[in-house]
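Note sheet for the following structure.
For this depiction, one protein chain was excluded, whereas all remaining protein chains were kept in their positions.
As written, the chains take the letters A, B and C, and residue 1 is the first residue of each chain.
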Amino acid sequence: MSTSLERRTALKDNELAWYERMLEIREFERRTNELFAAGEIRGTTHLCVGEEALNLGLATVLNPDDVIAATYRSHGIALAFGISTHSVMAEIMGKSTGCAGGIGGSMHMCDSSVGVLPTSAIIGGGMPVATGAALAFQIQKKKNVAIAYFGDAATNIGAFHESMNLAAIWKLPVIFVINNNVYGEYTRIDLSTPIEDLHIRAESYAMPHTQVDGMDVYAVQKTMQEAIDRARRGDGPTLVEAKTYRFSGHSRADQALYRPEGELEHWSKRDPILVTEQALTKKGLLDDAKIAQLKEAAVATVEAAIVQAKSDPEPTLKDMFSNIYTSAKKVG
Amino acid sequence: MSTSLERRTALKDNELAWYERMLEIREFERRTNELFAAGEIRGTTHLCVGEEALNLGLATVLNPDDVIAATYRSHGIALAFGISTHSVMAEIMGKSTGCAGGIGGSMHMCDSSVGVLPTSAIIGGGMPVATGAALAFQIQKKKNVAIAYFGDAATNIGAFHESMNLAAIWKLPVIFVINNNVYGEYTRIDLSTPIEDLHIRAESYAMPHTQVDGMDVYAVQKTMQEAIDRARRGDGPTLVEAKTYRFSGHSRADQALYRPEGELEHWSKRDPILVTEQALTKKGLLDDAKIAQLKEAAVATVEAAIVQAKSDPEPTLKDMFSNIYTSAKKVG
Amino acid sequence: MRFRQAIVAAMTDEMKADESVIFFGEDVAAAEGPFKTSEGLLDTFGPIRVRDTPISEMAFTGAAVGAAMMGMRPVIEIMFMEFLGVALDALVTEGAKMHYLSHGEYSVPMVVRASCGSGLGFGSQHSQTLENWVAATPGLKVVQPSDAQSAYSLLRASIQDNNPVMFLEPRILYAERGEVDTSLKMEIGKARLLQEGSDVTIVSLGNMVNIARDAIKESGISADLIDLATLVPWDREAVLKSVKKTARLIVVEESPWSGGWGSEIISYATSHAFSALKSAPFRITAPDVPVPYSGVLEARYIPTVPNVASAIKQAVSANEVPQPWWITEGVSK
Partner (left out) sequence: MRFRQAIVAAMTDEMKADESVIFFGEDVAAAEGPFKTSEGLLDTFGPIRVRDTPISEMAFTGAAVGAAMMGMRPVIEIMFMEFLGVALDALVTEGAKMHYLSHGEYSVPMVVRASCGSGLGFGSQHSQTLENWVAATPGLKVVQPSDAQSAYSLLRASIQDNNPVMFLEPRILYAERGEVDTSLKMEIGKARLLQEGSDVTIVSLGNMVNIARDAIKESGISADLIDLATLVPWDREAVLKSVKKTARLIVVEESPWSGGWGSEIISYATSHAFSALKSAPFRITAPDVPVPYSGVLEARYIPTVPNVASAIKQAVSANEVPQPWWITEGVSK
């Protein structure tokens, strides 16, 4: 089985692999939803259907030693960044083989080998953390960048404002990425936020900012690459607003009945899987047969992960008491 | 002795009274500083020398049943809004006759009869409170407004961002007033904040905003009146940035040695007392003799307040245990 | 009715009785609350009084303080108690001190409702009870119901109180059913003596009251079961009276072994009923770990009925203090 790092590196310059990973995420979320409904997953889940191109766009332009502080809506990020379907599914099922040993659950993905910091279930929780990671890179004179990844509605929390300002004044190599999927829980963004283009909030910090079509993996890559270059050059942070759409409900069993009529249909035409399919077909990398084959493969991959995760061992009571504190003193 | 409300009403349409009140504040702060240095005031003090025109500008355009949530830099607001020199000085001296019974101290002024909510010693503490007061006014269909009054450096705290957004989306009758006195503690604003014109942060909330010369009481009145009218009309909040200068150090014994050379001299030409003197002289309301006479009167007023406050009784132990909880149930 | 319906009923009845009662929080209006604790409120009371907020706990908690000072009686919802970590200042440092700082001129009749507790697989950032964040705050009251009846009666009492009240709702109880007599009044600060016995006093709070009840039954021991119901100010008299009668005291709590609220009870009771005690009082608590997600682990996070039952038996029959399970089972020190 390949490591997270290998799965990450496998994406390099391989457009078809991006598409396959997107299919994998999509299928993963479909099955997660089913398993939740069937009572095989407890707690809560936050699906990222519709955000796959953004997830892949990030994973493909960042280096594995760059880091991302993301949110509870974490499966797509985890899978795109390289964590295996099995390891993510096992985490969601609370198994000891999960990427956080079954201690974290759906909201808390983590893998240091590919720079996935523990995702936070607190709105705004990850933004200062990414800012601090970038501070470390700056001081260590590393060329790495840190990503703070969060939702549209999270731009109303105090930590957004404070982190943006701090990152700007210290010119830190951090990129704030808004996944604007139109909703915060059950509330459309326009009901909680008096502006339409969220990225203009960067003006308050004299920070470069831009908007990008989050349904188009190429567009995401291009925009992110500019921001990353700026950061690596030492020219400081950027705010990127990626326009996506949350095709699923907010969490658990939410049916999203509050959507205005026609909205879902409208966005369906921009479904990132579709958009990518079209692009790759045009480039001659895909045809209908291949699409069908890859979709089947994704189904099989996810199914295998589920089967394995189900039969995996539960964490032991000792696991519950591990990793609270680390060895008391630093080495050396 | 006149009540706070009478002292407030006395300002109405009486330009000379504004000037007198400014002199009173200036003298009050001068003496406070002396008393602190002499060990007759404990804890800390934050002087508002240079901010008198702004204080008066606010007090004269607001109605006594409007409210203000201000900060620890509170003496000027308290005096301008009507609280007596004696009652403010007694509070600073911790006497039972102080406006908060000696329980609050220099950072915590309060008088409900003139809308001075307990001033907060926490940066950002008052902004949500003012926002909530405005919410009450809106629901009660009152035409009142609430003021959130804070410093330049406070625009970097999370509560600023959250309160502005909430006020904007709910179109609340609240006005956010930045007293931009150039410093946050010992740090020039440009070292903590990457933009120069702080008021542009209102763009993040599609909120009207403007800058005003905080050294000119007429300019403050005009700008505030527009914002107040907008709020009373039901057209929502405004962000006003008043440019002042902190002629004193931050607090206690701070000598402000970190000022760039020439800065103090530069701003001294815009000293609000001077600016007002010139304006009133031009209008024929003041001449040198009158100025001298009023200055002497201010000295006498403050001196009398100090003498009285010194001889006032200390709070009793019972006072320490009063007003923790109020009567358990609502009336009716 | 269900616990969550009791919350809705209390809100409805108070909003009907007093139009200064308003309600806001994230997704509480149009969506009727993430836990359906505000079903029908927007419909009944309209968008002026029932409001969805942006994700801005600091602003809307502080806004409740300001609105309360101006004569409203705001109730706000903090979806998960942990979210108060970004808004503690507004409640504890501003709201709870306003009456004192204003020398009695302003009061702050507000209620902060927050869901709390473990057991539902929400993971370590959405499962704590966190009473310790608010407990040592003069000026604030802290209430935690344990069933539908106390949810109803205590929420009404909290809304009627002229002081800021932190109202903690054990999330795991939302779906639980119980009889509710809407005419029954309960007072903040009064404990509930849920059952009477002779050999030990069990003090508990929130969902642990239910665990304690089952455990007493399983143990076969004759016990006083006290539902504290209010943590600040807690009912010292009721606890002392019971302890003087039974001569033994056990606190059953969901908070961690170190720093949990139960120490307050043990400490006070020991100081004030020492000579009445036949054996050492003790706490049964969660361990000193973040709440784990895994179902098998989370089931062991809170005190279980068998654990509590055997502890009660050991305490009464042998006058012994049982070791916590993580020591007896050898999984931790």
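Odds and ends about this structure:
The rule is simple: contacts are C-beta pairs under 8 Å (C-beta built on N, C-alpha and C of every residue); 3 or more make two chains touch, one makes a residue touch a chain.
What you see is a predicted model; the values in this text were computed from it and never measured.
Every shown chain that the unseen chain touches in the whole complex is listed here: A, B, C. For the chain missing from the display, the contacting residue among C:100, C:122 or C:152 is C:100, taking the whole complex into account. The residue touching the chain not shown here, chosen from C:1, C:30, C:135 or C:296, is C:135.
Looking at C:5, C:56 or C:255, the residue that reaches the missing chain in the full complex is C:255.
For subunit C, the residues touching the chain absent from view are 58, 82, 85-86, 88-89, 92-93, 96-97, 100-101, 124-125, 130, 132-133, 135-139, 232-234, 255-256, 258-264, 266-268, 270-272, 274-275, 277, 279-283, 288-290, 321. If you put the missing chain back, the residues of subunit B touching it would be 42-44, 94-95, 102-108, 120-125, 153-154, 156-159, 184-187, 191-193, 258, 314-315, 317-321, 324.
Against the chain not displayed here, subunit A makes contact via residues 67, 69, 99-101, 103-104, 108, 110-112, 117-118, 120, 122, 124-125, 127-137, 139-140, 146, 158-159, 162-163, 165-166, 169-170, 322-330.
Following the convention adopted for this analysis, only the chains that are shown with their structure count from here on.
For this pair, subunit A with subunit C, the centres built from the Cα atoms lie 35 Å apart. With each centre defined as the average position of its C-alpha atoms, the distance from subunit B to subunit C rounds to 40 Å.
Contact of a single residue of subunit B with at least two other chains is seen at positions 158-159, 162, 165, 169.
Shared interface positions of subunit C, i.e. residues touching 2 or more other chains, are given as 53-54, 56-59, 86.
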